[in-house]
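Got a structure for you, written out below as structure tokens; questions coming shortly.
A single protein chain has been omitted from the complex, and every remaining protein chain is retained in its original position.
This part shows subunit A:
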Amino acid sequence: MNTKPTSFLVFVNGAIENAEVNDFDDLYLRFSYVIGKDWKICSGLEEGTTQIAHKSVQLGSKIVFNFPLEATFRATNPFGWPQLVISGYGLDAFGNDVVRGYGTTYIPISPGRHRIRIPLFVPRSSSRFQQFLAWFFGRRPEFVDPKVIAFNAGREMTRVRSHGYVQVVFNVVTKDLEELGYKIETKHSSQTSQQRSEKNETTYVDNYHA
């Protein structure tokens, strides 16, 4: 006789596909997962760095990474669901390694293939003079710990400037979530979550133009 499972598993495969940015031509990303205290990473890299990628000479091209992401999580509670935190860095005109942007998204909950467009944002300097100094010396404002963007607290007075997006594809499989009594989809949906998030390539930008 099978004993009831006490934890569930979430398998995530996917890739950081590309970044769309206007202001600069090269970028590398550091990624990490932020999880709650009821969660554990069973396998896969919990943090890593991509290659340094450049745009091609075509006008309007994106910075392509095609960087694999694979992880397995075990948990007893959906609270603290994993978030992917991305920080992008690149070389500025003076050859300094500066921060280009931070972004975060939740690993999708419904099983299936999801393409998500994560906006990138970078902290702003406190004043114009500080901004000039930051540009000149190559010491731009950055977060001490990029994982802070995955939390609710302490964000109140962070002033940021958003520019560009990173596109990530996730394939998600869950095990034993339903055994533990969790219902993550409604049986009456006319459109599955997967279809809805496949259409989410342009996220909510369409709402503005409509």
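In this text, a contact is a pair of C-beta atoms (placed from the backbone, for glycine too) under 8 Å apart; a residue touches a chain by one contact, two chains touch by 3 or more; residues count from 1.
One rule holds in what follows: contacts and distances are computed from a predicted model.
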Which of the following names does UniProt give to the chain that is not shown: "GPI-anchor transamidase component GPAA1", "Ubiquitin-like-conjugating enzyme ATG10", "serine C-palmitoyltransferase" or "B9 domain-containing protein 2"?
"B9 domain-containing protein 2"
Specify the residue from the set A:N13, A:T72 or A:S110 that touches the hidden chain.
A:S110
Option touching the unshown chain, where A:H54, A:R74, A:R113 or A:H163 are the choices
A:H163
Where A:N18, A:S32, A:T50 or A:Q83 are the choices, the one touching the absent chain is A:Q83
I need the residue numbers on subunit A that touch the omitted chain, in ascending order.
22-23, 36, 77-81, 83, 103-106, 108-110, 118-119, 121, 124, 149-153, 155-164, 180-189, 193, 196-197, 200, 203-205, 207-208
